[in-house]
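After this line comes chain A, so read on.
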Amino acid sequence: MNSLETNNIGKAFGKLVVSDNVSLALPKGARHALIGPNGAGKTTLINLITGTLAPDTGTVLLNGEDVTRLEPNARVKRGLSRTFQINTLFPQLTPLESAVMAICERNGTSGHWLSGLSKHAEGIDEAHDLLSKVGLGDDAVKPTRDLAYGQQRLLEIALALASRPKVLLLDEPAAGVPKSESAALFEVIAALPEDISILFIEHDMNLVFSFASRITVLVQGAILTEGTPDEIAHDPRVREVYLGGAHHG
Partner candidate 1 sequence: MEPKSWIRARARISPYEIVFWIAAAVIPFVFFEHYLSLAASVAVAALFCISLDLILGYAGIISLGHAAFFGIGAYTAGILSARGWGEPISGLALAAAVSALAGYIVSFMIVRVQHLALLMITLGLSFLMTELAITFDQFTGGSDGLQGIDTWKLLGIWKFSLWGHTAYAYAISVLFILFLLARRIVHSPFGLTLEAIRENPVRTTALGAPNRGHLQKIFVISAAFAGVAGALLAQVSETVSPEALGFQRSAEIAVMLILGGTGRLYGAILGAIIFMVARDQISGFYLQYWYFWIGLILIFVVLFMPRGILGGLERLARIGRRS
Partner candidate 2 sequence: MSTLIAVLFDGLSYGMLLFLLSVGLSVTLGLMNFTNLAHGAFAMLGGYVTYALVELAGWPFLATLPFAFIVTAIIAAGFEVVLFRRIYKSGELNQVLLTIGVVFASYAVAAFFFGTVHHSVELPGYLKGFVEIGALKLPSYRIFLVVVALLITTVLVGVLEYTRFGAMVRAAVDNGKVASGLGLNISVIFALTFALGSGLAGLGGALAINILFIDPNFGFHVLVPVLIVVSIGGLGSIWGSFVAAAALGIFDVVGKFLFPEVGAFLIYLFMVVILFFRPNGLFARR
């Protein structure tokens, strides 16, 4: 059984087709990259998978269960988690608080309104471990807005991991990260638990080819081709998309 499947997902805004019969399958532990020129519908596909957008046609299966009609937060509870291309964090909260919040939401204590936060010691320890793993251990109690950009990208990933996902969607994890901070980020991504299936969008081809075991190329909302990194690297159509005219961000 695949961890994540999309079957003929389609979505159009008026006449603009943003997702055209996209079918993907991620087995357990997959490292699957989604590439394509800007405007190819990569983030749209992620929004369709997470439920932020409702598809016009097709289904989304999570570990064999049809989740197409579920609310986004219900999908998270079933093991689907994501990061955002543009940092989507809690600027006034500290990373520790953010991670504790995420963990409380996962273990069902987020509605507890009469017990002090400090009573949830396991959650706090887990949050701190998680932050230490992505290298934010020392900055766990600084306000998020004071963190460096690269650190905020790491926090994006840490928060997504806090819900203990089975499937993780990374939307351009390295976007905008300066060279000096990208090594730490790549290390964290490479060290993600093996049993998590990962679908990621990325423009940094070093990251794509060193990390992905399969690659899907999306053009104008539709799948152009799918294959191993080697196949994709030698596919003339892919070259044409990237070199011939279409802009590569």
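For anyone wondering why these and not others, all candidates are chains of the complex that A comes from, given by their letters.
Throughout what follows, a contact is a pair of C-beta atoms (placed from the backbone, for glycine too) under 8 Å apart; a residue touches a chain by one contact, two chains touch by 3 or more; residues count from 1.
Quick caveat: nothing in here was measured; it's all calculated off a predicted structure.
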Options 1 or 2: the chain contacting chain A in this complex: 1
Candidate 1-facing residues of chain A, complex: 50, 71-73, 76-77, 81-82, 84, 88-93, 96-98, 100-102, 104-106, 109-118, 120-121, 123-125, 127-128, 140-141, 159-160, 162-163
